[in-house]
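A single protein chain has been omitted; all remaining protein chains appear in their positions.
== subunit A ==
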Amino acid sequence: MLNLASFVQRAQQLLDPTQGLNLTDSDRNPSKASLFQSQFRLPASQHPLYEITAELTIPPAHVTQGDKDRGTGFQYAGKLHLSEAYMCFSTTPSSFLQSASTSTSSAFTGQTHGGGPGGNGFTFPLCAIRRVERLHSQTFQFALAITTWNGIAQDAPKDKKDVREQRITIQLAGTRVACERFCDGLKKGLRAGVGNVGRLKKVVSECYSEYLLRTEDKKNDTPPDAGLGMLFRYPGDPKKLRDRAKMRLWAEYLRDNGRNITLLRQPTFHKLIRVGLPNRLRGEIWELTSGSIYLRLEHPTLYAETLAKFSGQESLAIDEIEKDLNRSLPEYPGFQSEEGIGRLRRVLTAYSWVDADVGYCQAMNIVVAALLIYMSEAQAFFLLSALCDRLVPGYYSTTMYGTLLDQKVFESLVERTMPILWEHLVKSDVQLSVVSLPWFLSLYINSMPLVFAFRVLDVFFVEGPKVLFQVGLAILRINGEELLDATDDGAFISVLKSYFARLDESAHPKSENPKLRAVTRFQELMVVAFKEFSGITHSSIAELRLKNKDAVLNNIESFAKRTAIRNLGPDSKMLSTEELGSLYDRFYGVLYERQQRDHLLQQDQARRAKSSRPKVADAANSHDDPDVERGRVGLGPSTSLMDYDAFREFLAGMAKWAISDTPPTPRRDTFAEKDKGFYGSFRKSDVNLSPWGGGPEPADHEFLQRLFRKWDEGSTSALTLQNVVTGLARIKGKRDIMGTITYFFELHDDDGDGCVDREGILRMSEALLFLSRRGLEGTLNPSSMTPALNGLADGPGTPNNEVPGQTVNERFLGSVSAFIRRCFEYADPDHLKNQSADAQEREWERERERKMERKEEAAGDQLASPDAFAIGDDEDEDQDDLLTMDSPPGSPRAAKRSETPTSGQRPPSIRLNSLSAPSVDGDMSDRRRVSKAQSEKANVALDPSNPLHITLPTFRMVVLADELLEQFFESSFPASFHINDSLGSASTSVPASPLTTFSSLGIGAGRAVGAALGGASGIPAGGRGLRGVLDNIVTDGMRVAAEVRRRMEEAQKELEKNAVPGQRNDEEDDEDEEDVGFERGSEAGKSAAYRGDDERRSVRSSDRDLLAGADAEASDTNAAATATATASVTGRTSVNSDTRGGNGGGIGGGRVAGKVVGVEFDG
């Protein structure tokens, strides 16, 4: 039975896609709970637990309308619903909208499709039920007599005859089991509700009806606050409004049908609302029909508490509120007083605190000011909340998507119902929403004279937002003729302006019939709105909202994006607009997806929690809240901050190295579907329930944390888009190697004192390995050099070239190992006592460096002599990657030199090319410098017991001393952030390569290896595994360095002999003005050739050391991995050769010096 019911319901939801009321992520299938809540205007905490067909009998005393049947009273057939804390009854057909089709749906849509408490019936909080008796009835199995706490605030006097207990009977129609279950549920609910009677008392005591119906003995009580109107008069002439007569009618109705919370809705109720509420009851009835009284019942003290809690605090919203306080309904005397302005300030402020997403929006001041004329501050506060959450969702949000959406809906309704007018508007290029937007946004309050606007509100609160549309359409219909004459915005507006000004005039002033003459334009408007446009229902509006939602949100989003990107500040100029656009998409995409996932996970948990509960719960729906799509920019981002986890996910979408090495999850490439619209692609895909969704699992590494902290400029543990853009712009934007090196150094300089200690050096190298473990990207010289060298210069005597697959990445490991060694050698000791001496020494060293540089520059021009730079001896070169200047006879360098013009004769064009190339000859000079400094410092520096540090200049020097490292900072590191393009589908669609051995690393090889290994296990991920290896490198580095030092000294001497100052050449002077980096670059062509050779060897030496560590972990995979890597690199290099051919001529084409050389070789 239960299963069947839920099945039926599900089927209905599928069949009727138009039940959505809110913009929910279940637009097409609004949850039963949200419909239920909307129908009875209940708080979000309520879920439909039981429902049963029933007949309500209101005893004769309470009958005010219809055929009085003295015997049985007045009867209504409908559905009885039970939630956690409410019992509600509603007749299916609406009492006031006879023309609408009768729905047989058993869902909670009723006649108004969830639009509000239409129809007859009641909404009782269970705590308002005093007694339930089971009656013996012949016709029905179950009949309940319900006695309420009607008039509870009166402290029921002793003499009973004055008190009329409210007692109604309900006959349940259903199987015995169903009835019993309902009654069980009711019993439980009643028991739970007993505790809330106190709250109920407090809430109703603030209702004016209690005062209105007070007993004789309380005649002199002070009335509860019924708004500023009690102090400053209510707008309009009470006589003309027939306020007294209305009040009498209401007093009678309330006496018979219960007041405030225990009110029964009968047809008279709706009629009384349609003719306009009496001033003093208006606030209370608004509160009741909008359901905000139930919010107040839930937290009677929330308003006061909020004010107290945030007292004295400041916010942007408060600033904005202050600006508008003096200009909210300024024509009403109450708002020219401190009293009225104070109330308005407090309500708006309190609301801005409880709903920070909305905060404060202009127009809220006008709406709240209007409310405050008729109700107390607390009542207005909760009514505002009901407005923002349910009645006009999204109207006042930061993007105002609700407003824009309803304008689109309104336009389509006009097009549908008044095609001629619509055509005219289109033809004369009048934009309707320009006129109608303020109507909706301020609920007609500042469009019509106040008295009429309040009449619209009376109906709006009971029947819901469709009223706004009906009234709007009626306005256009009534003024149709004149509007057809208007041909521009101005004329259009003035027609309507003058119409609003004459709403109180007779609609038919020339009519013979005095009755017709008495009909005002406003009455005419109401009739047209609710009769002629009775077809405008919640379902038609929901349908149109659904239809237009995406377009509206996309519009808002593209506007928001445009604006956000333009406002990103000076740093953003370093990135292209496309890059900024992609960053924006990625940033909000990650936030959006994460929120969606969180939401789903929560739901999943809730479901699981529920399923473990007793069966009763099955009737409840698993949707817990009004599932508003969170995180979508167009809806007003609920967050624009990225925490560390989101940051990792964000980077993992952009950089290979940020993807975890552990379990390979197939990655869905969201950017491949770009054309579907960014959010579209997210929403259409199933959101995976893994914590990372369908994306790759991001890595977690110390480097990422550092990067996050660095970007987090305000130290708020969260990044804004601005932070991210600034952060990336500094890495990627400048294309300046010195900047990148400095950036990297600062990243590891924890205390910002310009020094990085031993630990920091290790961390740096870890970071380098971390970043390179998936291969290096960008322009890398040696890899493209290799084949050229092989082909042209390598004799059989160079065994290194037997394995052309010795990839860049393998060599990079060598570079990192050399990096550590050098760092330690050139680090400054940290001892205090050494400081002064140290400083002196440094000063002296700097001086010497300057000299050296000159010499080097001079020496650089001596390249014609191949042996000029032969430092150290060849036998040891395998171990000695510090001495890479030397070249064995017959090495590529020799070959190259024979073809390369010496620097003195080099044509300018080549120099131009090489300007952009990574500097290589600076490398040489650095090495020389290194070698000398080494000889003096290494002893101290290499002693692990001595604290030491390196400074930025040292770091820079060490980096520039290695071609690969240099290129890493020049190109590879910045290039590893893929902002625009997706990560190559190749590298992302395939499981990440486990860090098996270092030799398995290669460009593109990781993937191949991963495949080859078939998911080999037992490999430590990322950082931890590296650390062990690093220790090896360090020890090894020290040992080697010590041995090297001796020879370095010799080499140094030799070098100095060669570098005669007089040999500085002219070119040098020409380039004086240029950047040092450029000068180095200009030499690249010459030295690149040696480098290729040397790198290979040096890497091999360190490789061995590394492998010694790595082998222990995965020795058997080496062979396969290396082979694969080899193959892939070979393939790659050949491609590079082709490219070079294409670049031929070399002017401007040679991005890297190596390429220039290559061209020359090829030619």
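The rule is simple: a residue touches a chain if its C-beta (ideal position, glycine included) is under 8 Å from a C-beta of that chain, and two chains touch if they have at least 3 such contacts; residues count from 1.
Keep this in mind: contacts and distances are computed from a predicted model.
UniProt lists the omitted chain of the complex under the protein name "Ras family-domain-containing protein" (options: "tRNA-splicing endonuclease subunit Sen34", "Ras family-domain-containing protein", "Ribosomal RNA-processing protein 43" or "TFIIH complex serine/threonine-protein kinase subunit kin28"). Only one of A:Ile168, A:Leu441, A:Val456 or A:Leu503 touches the chain withheld from this view, namely A:Leu441. When the missing chain is restored to the complex, the residue among A:Ile493, A:Leu546 or A:Ala718 that touches it is A:Ile493. Of A:Gln75, A:Ser337, A:Thr417 or A:Gln431, it is A:Gln431 that touches the chain left out of the display. Residue in contact with the omitted chain (choice from A:Cys127, A:Ile273 or A:Leu404): A:Leu404.
Of the residues in subunit A, those that touch the hidden partner chain are 320, 323-324, 326-330, 361-363, 365-366, 397-400, 403-404, 429, 431, 433-434, 437-438, 441-442, 446, 488-490, 493, 555-556, 559-560, 562-563, 566-567.
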